[in-house]
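Up next, chain A:
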Amino acid sequence: MNYFDIIFYLFAIITVVSAFIVVTTRNIVYSAYSLLLTLFGISGIYVLLGADFLAVVQIMVYVGGILILLLFGVMLTNKITSVDIRTGTIHLLPAAVGSGILLGILWAVMTWTDWKTYDTQIPSTTIFGLGKILITNYVLIFELLALLLLIALIGAASIARREETEENN
Partner candidate 1 sequence: MIMTESLLVNLSVVVLFLPLLGFATLIFFGKKIPKLYLFEVGILFGALILSIIIMYGKLTYFIDSDIVSKFRWISFSAAPLPGYLNIELGIKLDNIAVIMLVVVNIISSLVHLYSIEYMHGDKRYSRYFAYLGIFTFSMLGIVLTDNILMMYIFWELVGLSSYLLIGFWFEKKSAADASKKAFIVNRVGDIGMFVGILILFFNYNTFSFDSIFEKISAGLLPFGSEAWLTAAGILVFMGAVGKSAQFPLHVWLPDAMEGPTPVSALIHAATMVAAGVYLVARIFVMLTADAMLVIAVIGAFTSFIAATIAITQTDIKKVLAYSTISQLGYMIMSLGVGAYAFAFFHLVTHAFFKACLFLGSGSVIHAMHHEQDIRNMGGLRKKLPITYLTFLISTLAISGVPLTSGFLSKDGILAGTLVFGKLTGHWLIPFFGFTVAALTAFYMFRLVILTFHGEPRDRHKYDHAHESPFVMVAPLAVLATLSIFIFYTPNPIAPDAGWFLGNWVKTPEQVTPHTTRFDFMIPTETESHVHSEIVNSELYTETMHWAHYPAMIMSILLGGLGILIAFVFYQWRKIDIDKLTEKIKPVYNFSLNKWYIDELYEITFIGQTLNFSKALAWFDNNIIDGIVNGSAYVTRYASKLSGLFDIYVVDGLVNFSAFFSGFLGLTFKKLQTGKVQTYVVLVVFSVIILLFFFKPF
Partner candidate 2 sequence: MVGFPILSLITFLPIAGMIIILFLPKDKQNSIRYTTLAITALQVVLAIILMSNYNYSAAGVFEEKSFQFIEKFRWIEISGISWLGTVKIDYFLGIDGISMPMVLLTAIISFIATISSWNIEKSVKGYFALFLLLDTGMMGVFVALDFFLFYIFWELMLLPMYFLIGIWGGPRKEYAAIKFFIYTLFGSVFMLLVMIGLYFSATESLADGSKVFTFNLLALMNQSNFTPDGILSPFNPHNLRFIAYLALFVGFAIKIPMFPFHTWLPDAHVEAPTPISVILAGVLLKMGTYGILRISYPIFPEITKDLIWYIALFGMINIIYGALVALAQKDFKKLIAYSSISHMGYVLLGMASLTSTGINGAILQMFNHGTITAMLFLIVGVVYDRAHTRGIYDFGGLATQMPVYSGFVTVAFFAAIGLPGLSGFISEALVFVGAFSINLIRVLTIISTLGILLGAGYMLWTLQRIFLGPLNEKWTSLPDLDKREYFMFVPLSMIIIFLGVYPSAMLDIMNASVNTLVNFIHSNVSTTLSGF
């Protein structure tokens, strides 16, 4: 057991446990904050996997963007009288059974498969590589993503924007 392993387990436990809290706690706010931890943990795992830039993006976009959005969502869709906003659950039994089987299968898939692995190299910074690949091989996808963001913008605005005419209805 070397440091790498210890750090991995640390991040793995953080990720998994907080993710578990995310999906089980009845308090929405707890849940949201646990998600924050999960995302951090994942970011750490990225680092372990030598994806430094990705780890940063993870934190910036996810934590800085998506999570905030989600929190806004929570706040805007609940009467904020206290931080203790609870939510109910449904389908517990089928979900538990289904997830259990699914996890079993996944476990089997992940462990039984003879993945092609190579000795890992010393991680080096990936920013240059990523940058190059983005505007060459994946340029089309890059542009498509741009379009996608535009659409998301229009869409989100279109939905969320208050319409005077419609308000009157």
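Candidates were picked such that all candidates are chains of the complex that A comes from, given by their letters.
By our rule, contacts are C-beta pairs under 8 Å (C-beta built on N, C-alpha and C of every residue); 3 or more make two chains touch, one makes a residue touch a chain; residues count from 1.
Quick caveat, the model's predicted, so the values are computed rather than measured.
Note on chain A: across 1 or 2, the candidate touching it in the complex is 1; the others do not touch it there. Listing the residues of chain A that touch candidate 1 in their complex gives 90-91, 94-95, 98-99, 101-102, 105.
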